[in-house]
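The structure under discussion appears below in the form of structure tokens.
Removed from the display is one protein chain of the complex; every other protein chain stays in position.
Note that the chains are named A, B and C in the order they appear, and that numbering of residues resets to 1 at the start of each chain.
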Amino acid sequence: MKIDEVYSMIENQFNQYGSRARQLRDEGRKVIGYVCSFVPLEMITASGAIPFRVRGNIQEPITLGDTLLETIVCPYYRSCFDLSIKGRYEFLSGLVIPHACDSMVRSYSVWSYSLPYSYFHFVNVPTVCEESSFEFFEEELKNFKRSLERLMGEPIEEEDLLKAIQLYNQNREKIRTLYELRKSDPPLLSGTELMMALTVGSGLPVDESNVWFDRVIKAVKGRNASPLIKGPRILIDGACIDHIELVKLVEELGGNVVADTICNGTRDSFPKTEESGDPIRALSRRYLDKLNCPKTYRANKAGTFEGDIASRFGDIGAYAKEFRVDGAILYVYKYCDPFGFEVPARKAYYEFIHVPMLHLEDTYSAGNLGQLRTRIQAFLEMIGG
Amino acid sequence: MTKVVILKDGILTFVIGPTGPEQRRLANKVMEEALKKARLPFSEIQYIVSTGYGRINVPFSDRQVTEITCHAKGVSYLIPEARTIIDIGGQDSKGIKIDRSGKVLDFVMNDKCAAGSGRFIEVIADTLGISLKEVGELSLQSRHPAKISNICTIWAQQEVAASLAQGVPLSDLLAGIHSSLAERIGRMVSRLKIEKEIVVTGGGGKNRGLLRALSEVLGEKLIVPEEPLITGALGAALIAREMVEGAKRDKMVLKTKERQLEEIEIL
Amino acid sequence: MTEQQKEVKPRKRMTATKAAASIGPLVKEFITETLKARAEGKQKLAYTFIVCHHEEILRAMDVIPIWTENFAGVCGAKRDAERFLQRAESLGLSRSLCTYALCGIGFDQWREELGEMPPDSPWGGMARPDFMISSGQILCDPRSKWYQASQQFMPDVPIYNIDLPYPLFQRDQDHREVWGYYHKYIVKQLRGLVAFVEEQTKKKMDYDRLRELVDLSDRTWNLIDETYRLRKAVPCPMGTGDAMNTMVPICFMMATQKAYDFFVELKKELEEKIARGEGEVENEKYRLMWGGGLPAWYALNDFNYFNSKGASFPVETTYRMVAPLYEMDIPETRDPIEHLAWRWLGYWTFWYDKARKRPGSEPDVERLINWIEEYKIDGIVMHEAFSCRTWHVGLIWQLHQLGKIYKPIPLYVVGKDGKKEVVMKELPSLILESDIIDITSYSEVDTRNKIDAFIETLESYRVNRAY
Partner (left out) sequence: MKEERRIYLGIDIGSYSSKGVCLNHHDSLASFDCLSRGDFKATAEKIKEELLLRSERRESEISWTVATGFGAQLVPYAKEIKTDILCLAKGVASIFPFVRTVVDIGDLYTKIVRIDGRGGIHNFLLSGKCAGGSGRILLVMAKVLQIQVEEIGELSLRSKKRVDFHTGCAVFSESEAISRIAEGEKKEDLLAGLHRALAAQIYSLMERVGIEKEIALVGGGARDVGLVQAFQEVSGYEVVVPPQPHMVAALGAALLARENDSRGQGSK
């Protein structure tokens, strides 16, 4: 990968992840940590607090975390807990955890009793997606709103919420533009750079995040050539991949990562929130219906398996087409129930759309990268003819 | 183990050398041997592809390719009707599905835990003080294969030692060890919809006890190439040849490393 | 791939109660009934999960439940799960996922592939369902993903997924502030289930019958609670080993007269044993609590091993899926659906108030503390089944927290100066590690070695006890 000033600019910000949040805390602002895409950031922002994505670190062995949390918990989530309990996110005033998977739900008490934050909140996202679920979720969001109001000591007005919704829609719009820049062959923006840029954005207040993305877009558009050598165009399919090592590895080995379905990628960044009408209602629709997460059960309306996977995984096919993908890597963490149970169906879907797929089960540890390397290289050799 | 194959129209020479921490030096040593055996100056070698666990540590290789692609090539050159390859080496074991042209269709690998690799048997054989050559044959004499309850290689090693001390016959223990490995490999390769012919390569291909256990687990007959250890190196050589021919066709010049062997001391 | 050699069957587990001994045949019986019903085709069969508070609805509509968790457990207990687990694995499912689900999916795939039961299936096998009822809860992901995965092999079999959330414990919030809208939602979800079953069975729900069945299971709930409380007696008349059998009517036969009668019998039996001063073990030395985790179904003998060391288990947190209704403060209603929803919420929030009162406590921890006292517990044993996050995450922390806020045992120790002093100590605990049905994760030698060491621990507590 070519290291030019654009790359360095992004990497430099990436390496300072969290420093801005710490600074804002020192200025007296409240920074609220969150995990997973199911937490309505619009609400946190509207309350005047600053949402901050808690990340793990694949390079750091999990030690202290294992003393309280069983090793049968999702390794990415264990890493997040490990860093938190080691005090890496000491600048947070609180933490919001949604109902996304057993690892999160079952360990909620462990987090809330073991970490020194004054504020904890659990957002109970429904598992199914029906009219009654939306009603319930709206009530749950109102409850979340009340608890934030208690924390911040002032009410969240409707216009605050609307403004926040608009800011986040803009944010997602800009991220979309970044993805557009990867359609050229080879892409103008490498997957590694994109992952880093998105991560940086998730560590900033949304308005600053918007400024940041504008900066990146401008810089990348100013490029005259791709940082990558033309290679197989790869889509990354999976849950939250908050480390860059996987994508970096793929690109080191000659692949071009051009698309993804991951939580900190398109899954969360592409769906927008309705800006008209009741904002809470709009948020409940967006988070419950538009986030395509395996955790949310969607009934098989077709009555056939093909029809079912087409409706559940349609976005994969769409991205594969839109970004002219040559192959996909399905990257699933060990102990991940929501994604784990879908591996056979996803496999079938990839065969169905004629996209070769490599399934990797990872334990979120740098010790595994060597093992991933051979598999990925062989896969690239396989689809590279 | 470090292997070299020199290819002309057919296999000109092959050498199987030892392995160890000093991969770079071994690579040089084995290459030297091969050249001597083939009576060739190094400069005669057109192109060199390295593969395997230590592929990055071959100082004079022009290109590195994974053993998965190389085994596929090598095996389908020797046995064109091969559709599934099971490679059982000391570092890992793999299942590879290929088409008739030797192209990889799908693969699975185990390299996280020694218990799924040939190393499992090496370690046990070592504890029992039996040479790798014998273990397979001995296990075939078993009447009542012992059940090995431990998965971890090292714990299994102790289990075996203890059972032996309690008077469990050696052959039964070895049979147990072999079926335990065969089952683990069977579990792994069953993730690929296995098609015939099934070819076993790597050190595992030399172990009759393991082959029988594996063929029982899979319920299929297994084919072993005459020299199961070199299919990876052979595949690498075939790829090298293709590249040279390809370059000739498109009138391109292939960049190659300087053809020189060095002595590197690491330890 | 060929079938696995079945594991050698372990020595039959000895039960302390006649009731527990009668369970095996009972399970075989209802599995056989599902196969018979499948053959006759008169009644509809539904795959479903325990702890959904929907048995009353199914029974009122004459739907026969097929408890898929139960069948996986049976495969495990018969040490015949491995071949189904391997099938699931070969489909690309990771061993790290719920092995009940893997076993079930592997079995379904095999049955659908053959168009008949897989060769010598345990107890005749698991019948093909007419529909599947899964459940999204904040309880267990596999409950919402399992049948969806199975549907790949029987796409014509529809699924209804009931969402049954409950408010998670938050120290700073009274659950009553929110449970109103939880109740509203659950009621709609249950009514949705009724509509779905009506559509599938082409029958209308008879609400009078439903109310009767709800009353029946309410009475059964209270009866079970009274029965289990009898185990507080010293010596303890019935241990967790038996409770892993008597869970069957609790989990798989609720809303039937049979379940009620079973506990009438068991209660009588326990009262007689207590009157005779007869305990689960000859001379009871240690009283242990099974403080968390599903059992390793293929290794229930380990309970006998504990017994052989003078250890009895008067209480377990596992499969105590009932709580006394008269102790729940839930609104009165004559609408059976509304009541089911309230019972659901009442059950899950049962320990919330108590936990909120004790600093540092939490519902699961609070339950441990209460039962340690009520059942005079000397030590806690937990089992961490690697494949199940639902019941096995947070166990280590619960023990930690327990030790932090609750140190009940005074012991003599030798201080730095070599003089003996009294310190308060937490209860000793043991965490066993294996799996619910994946026997490859279990080592009897290791487990028994751990148990021996734990018994020695309890012994040294007894010897060094200060007062």
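By definition in this document, a contact is a pair of C-beta atoms (placed from the backbone, for glycine too) under 8 Å apart; a residue touches a chain by one contact, two chains touch by 3 or more.
Note that the coordinates shown come from a computational prediction; the quantities given were computed from them, not determined experimentally.
**Q** By the document's own contact criterion, which visible chains does the hidden chain reach in the full complex?
**A** Per the touch rule above, the missing chain touches A, B, C.
**Q** Using the document's definition of touch, tell me which of B:Thr153, B:Ser180, B:Asn207 or B:Thr231 contacts the absent chain.
**A** B:Thr153
**Q** Would you mind spotting which of C:Trp123, C:Tyr181, C:Tyr305 or C:Tyr461 touches the chain that isn't drawn?
**A** C:Tyr461
**Q** Taking the full complex into account, what residues of subunit C touch the chain not shown?
**A** Per the touch rule, subunit C residues meeting the hidden chain are 396, 400, 403, 411-416, 418, 420, 425, 428-429, 431, 433, 441, 446, 449-450, 452-454, 456-457, 460-461, 463-464.
**Q** Provide the residue numbers of subunit B that touch the chain removed from this figure.
**A** Touching the missing chain: residues 20-24, 53-54, 56-57, 91, 111-115, 119, 123, 127-128, 151-155, 158, 161-162, 164-166, 266-267.
**Q** For subunit A, which residues reach the chain that was dropped from this view?
**A** Per the touch rule, subunit A residues meeting the hidden chain are 59, 61-64, 66-68, 71, 365-367, 370.
What we mean here is this: only the chains that are shown with their structure count from here on.
**Q** Give the label of the chain whose average Cα location is farthest from that of subunit B.
**A** C
**Q** I'd like the Å distance between the centres of subunit A and subunit B, where a centre is the mean of that chain's Cα atoms.
**A** The answer is 40 Å.
**Q** Which subunit A residues sit where two or more other chains touch them?
**A** There are none in subunit A.
**Q** Which residues belonging to subunit C are in contact with no fewer than two other chains?
**A** Correct list: 92.
**Q** Applying the document's contact rule, which stretches of subunit A touch subunit B when the two form their complex?
**A** Those residues of subunit A that touch subunit B are 368, 371, 374-375, 377-378, 381-382.
**Q** Which positions of subunit B touch subunit A when the two form their complex?
**A** Those in contact with subunit A are residues 65-69, 103-105, 107, 109, 111-112.
**Q** For the complex, which residues does subunit C have touching subunit B?
**A** 1-2, 4, 8, 86, 89-90, 92, 440, 443-445
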